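Dumping the structure here so I can ask a few things about it.
One chain of protein is taken out of this complex; the other chains stay put.
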Amino acid sequence: MERFKKRILSLILVLVVLSLSLTSCTKKEAVYPSTPITYVLCFDPGGESDITARFQQPVLTKLLSVPIAISYITGGGGGTGWSQLTTTTPDGYTIFGTNLPHTIVQPLTGNAGYKTEQIDNIYMFESTPCILVVGQNSPIKTFDDFLKYAKAHPGMSIGGSGEPSSNSLALARFAQLSNLTLTYVSFTGSGTAITALLGGHVDALMTYTSTFIQYKDKWLPLAVATEERLGILPDVPTFKELGYDLVEKAYRGVAVPPGTPENIRKVLEQAFEKVNQDPEVIKEMENLGFIMENYNEAESKALVDQLTPYYTQLLETTKKP
Amino acid sequence: METLHALMVGLQEIFVLKLFLMMCGVTLVGLLMGAAPGLTATMAVALLIPITFPLSTTYALVLTGTIYMSAIYGGSFSAILLNTPGTPSSIATCFDGYPMAKRGEGQRAVLIASFSSVYGGVFGVIFLLLLAVPLSVVALKFGPPEYFWLAVLGMTVIAALSTGNIVKGFIGGAIGILISTIGIAPVGGSMRFTMGISNLNAGVALIPALIGFFCIPPVLDMIVHREEEIHLLKTSKVQPRLLLETFKEVMKKQVDLIRASFIGLFIGMLPGAGGSVANLVAYEEAQRASKHPEKFGTGIPEGIIASETANNAVVGGSLIPLLTLGVPGSPPAAVMYGALLMHGVQPGPQLFTGNSQAVFTFIVGLFVATLLMLPIGIALAGGMTKLVSRLSIRVLAPFIIFLTIIGSYSVRNNVLDVYIMLTLGVLGYVLKKLGFDPGPITLGLILGPIAETGLIQSLLIGRTLPYSWMILFKYPLSWVLIILSITSLFWPLFRKIFSKKASSSQQSLEV
Partner (left out) sequence: MKSNRIVSVIFLLISGWFWAESIHVPYKDALFPRLMALLLIVLSLILFMETFLKQGQLVEQKPALTRRNLIYMILIISLAFAWLYMMNIFGFATSSIVFLLIMTLILSTKAMKFRETLFTLILYAVIVIGFWFAFSKLLLIPLPHGFLI
């Protein structure tokens, strides 16, 4: 047993020496970036965040001259990834996809593992506004029909993606403004809300424009939650036009951990600004129903500050017992 | 006839040397990833995405489909040789595959798995080609109430899967379901049972739990046997004849093959349920239909056939809603969805009926890939069998732990998942010794969210009815599932009563 122990000890010593010589060079050179950057997405592959990132990736790689590696930290509706963001080394080599209103709403509704202020949004580059749609077999053909139907069937089911989410908050706000009794039914996972409407299991969907675009031959859009009518959907009235002050979009952007040095943040900000001007990227995104947005770091912070009281109040006033 | 023409064109496009070679390489990688416990088919497909991005749409589709199919098949190797499923779709393959390997019939078991996988894969692809659109209509009929009853049906499988005490089996299932409720509620979004540990907000991840429950207890068993024969398996001599014999043996069981294929196809078609459910349900159904159900679990071909046929049929099945509705039928299909979008292909109604050549080439490619994985798989499996049987436990056991660590970590890049994996592994071992099989527990983990989502969504939708729970009994499809569940649940009981009657009538004859 003694010889045994001695052997193990000497072995470990050898190994430690060996591995010290294998240490990868962790000293980062002065110029950022000099090694690959990891772009972490907080949602499953195949989703809106993933698609956006994949379009951005080649352009970013060219702009920053380093490989951009996409990886996923999923779970908790994005919360798992964002709580990890707060403990990630702020050296600019790990950037996170970020979403609004998720990062505002999640900390408000419980222990999300992070606080809204800890998410340092560098750039918000696209959004998908909420849109109210019904299936082609629905008796509802216009927005007025919808109002009539809702009054006749209190508690009618309206599906959407996730809760709390942009979809659910849009519906909550709409119900508040219209005094209708609407039941939000949350669907998670890619496509389950879609099959619910296609199969007629719910009466309507409060979904994203990017989802609707794929089914525009099958579904009837009733209203969209933007300031003005969208170029890709010129015939769809806005909620505002119809008398309901509802503007609700899910924004997507990129963020870094708190405490990231200013020069790194500036480099990232400029890179994403350029990516967002790339005509290929713009074309592909708009084809899929995404709205290009351009909020740099300061503007993103202002956006968050502007939206937070709105959501705080909305959640307060619609809290169920 | 346009279809035929498109298929011919597709065939030509596939048999281009460059693509064909890439398919071979991808198949090999897929098999290896599928075989490694902890690395899943979803991961394999996801890895291929950036690599196929610069390629043409057709190439990207064909290659991702290839790796999907081969990864699912590869899961059987470690299930048979190491009693640890390579992917969650091969859990049931362990039940009969490993006993066979221990008897020295490892080669035979792998061959059975190979032929079954190819059969199921081809079956799924053919249905994808011919009946995708009508089948998608059926898939759409499944709403929240149907998903709930489907999950219930899945849970009744426990009744048959429990080799020991049925009550213990259901307790295991209930525990699995309760564990699955930890974290964010699927419908309401509130945080549950996390005891303030914010790392648990995302809940107990399924893959680490599966890896823990199925891969760690065998390792612990290995430790107990470390002093026994250095060789884990006794290899039988390699017989070329074995190939032909096993082929004939498998093909004779057409009923089993077809039944399992339909189960895989059907479950694959439903978004939200994939290979992990299909292999267990197919196994149970095979056991139920068999004339000697008690032999299941001792190492009979029917067990492997059921599991491996079903899980490969899921591949074709899961692509049906993807291509016809734009909704993926399984997690790997969801990743393929992203790939399609990146190539500017809009999966959905227009794709299939619009006679897009890429789709037909894809289907042909999938078919070829399925056949291709047979020779590559058999060769690889042969090598693996020899390798594993040469390794001693003192090398194998730590190495498996190594793989499980990598596998659990790579799911969410969260070290906590690996801790959970190890903890549940130890727990699983203890529970096994107490008579609680891991199968029912994992079934609970998988089906819990499906059941809860279905139930709560149904109740919400049913708010317009006098009592919201009435919606669970409103639709005929729900009733079909309810009746199937009841039958499945009381089947062991029926069988006992039935066999008693038969034996008592025999006795009266003898008098």
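The letters A and B name the chains in turn, as written, and every chain counts its residues from 1.
Just so we're on the same page, a residue touches a chain if its C-beta (ideal position, glycine included) is under 8 Å from a C-beta of that chain, and two chains touch if they have at least 3 such contacts.
Quick caveat, the model's predicted, so the values are computed rather than measured.
**Q** From the listed residues B:H5, B:R226, B:K248 or B:H292, report the one that touches the chain absent from this view.
**A** Answering carefully, the residue with contact to the hidden chain is B:R226.
**Q** Would you mind spotting which of B:L130, B:L178 or B:V480 touches the chain that isn't drawn?
**A** B:L178
**Q** Based on the whole complex, identify which of B:L366, B:L459, B:L472 or B:L489 touches the chain you can't see.
**A** Considering the complete complex, B:L459 is the one touching the chain left out.
**Q** Spell out, residue by residue, where the missing chain touches chain B.
**A** Per the touch rule, chain B residues meeting the hidden chain are 47, 165, 167-168, 170-171, 174-175, 177-178, 181, 185, 187-193, 219-220, 223-224, 226-227, 393-395, 397-399, 401-402, 405-406, 409-410, 413, 415, 418-419, 422, 426, 433-435, 448, 451-452, 455-456, 459-460.
What we mean here is this: only the chains that are shown with their structure count from here on.
**Q** Which whole number of Å gives the spacing of the CA centres of chain A and chain B?
**A** 31
**Q** Taking the touch rule as given, give the residues of chain A at its contact with chain B in the complex, in rising order.
**A** Residue list for chain A touching chain B: 40, 44-47, 50-51, 54-55, 57-58, 70-77, 79-80, 83-84, 109-113, 153-157, 162-165, 168, 183-192, 194-196, 198-202, 214-215, 217-218, 284, 287-288.
**Q** In the complex of these two chains, what residues of chain B are touching chain A?
**A** Answer in residue numbers: 46, 49-50, 53, 139-144, 183-184, 186-191, 194, 196, 198-199, 201-203, 205, 271-272, 321, 325-328, 334-338, 341-342, 344, 346, 348-350, 412-414, 453, 457, 460-461, 463-464.
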